[in-house]
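Only one protein chain is missing from this complex, and each of the others stays in its spot.
Right, chain A next:
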Amino acid sequence: MTANTPLLQQLIDALKALPGVGPKTAQRMAFQLLERNREGGRKLGTALLHAMEHIGQCQSCRTFSEQELCAICSDPSRSQSSLLCVVGSSADLQAIEQTGQFDGRYFVLMGQLSPLDGIGPAELGLDRLEQQLAKGDVEEVILATNPTMEGEATAYYIAELCHRQQISVSRLAQGVPVGGELEYLDGSTLSHAFSGRKRF
């Protein structure tokens, strides 16, 4: 029998929705907020409520946005670019934005094809991507899906869509990370690095 009050148990159950949080961690988090940081708990609750109610998806690229169009898609210099970068998640979009290397537009899949997880083309919004490609203003699609087998399958599927519309497709290079040590690399990464080597 649980010694928790109904409200406390409700809080613990709710915290278990967070990734990687089990019953013990959820209980620890709940006690921490109640014992030491009630103000932080209130802010967390308010922020969660507002975020869940007001953050939607950009109608164009599908990244998280509070407006119909996100900041990138609202920027005329970017929304009219002929370069479209397809990424797996909003976090990937942020990572590419931080490099400052890319000034085109994005399409965020919010996942990757994975039959065993029940994620297919519809879940990735590929019908919407196909509609965008059909408009004819995209000259090159850059596939920036993860270098995993699921990412590879996703990239292949999207590449087929692009080929049907006669749109050029490129894929991010794969190889040795900056600051990495060769002896700690797995064989697949090293193989990719060798096959994709550049003239020096």
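Heads up, the rule we're going with is that a contact is a pair of C-beta atoms (placed from the backbone, for glycine too) under 8 Å apart; a residue touches a chain by one contact, two chains touch by 3 or more; residues count from 1.
By definition in this document, contacts and distances are computed from a predicted model.
Per the UniProt record, the chain missing from the shown structure is "DNA repair protein RecO", taken from the list "DNA repair protein RecO", "Ubiquinol-cytochrome c reductase iron-sulfur subunit", "Glycolate oxidase subunits GlcE" or "DNA polymerase IV".
Summary of contacts with the chain left out: across A:Pro6, A:Pro19 or A:Pro76, the touching residue is A:Pro19.
Of the candidate positions A:Ile96, A:Ala153 or A:Leu172, contact with the unshown chain belongs to A:Ala153. The missing chain lies against chain A, touching residues 19-20, 113-122, 126-127, 148-150, 152-153, 156-157, 160-161, 163-164, 181, 184, 186-188, 191.
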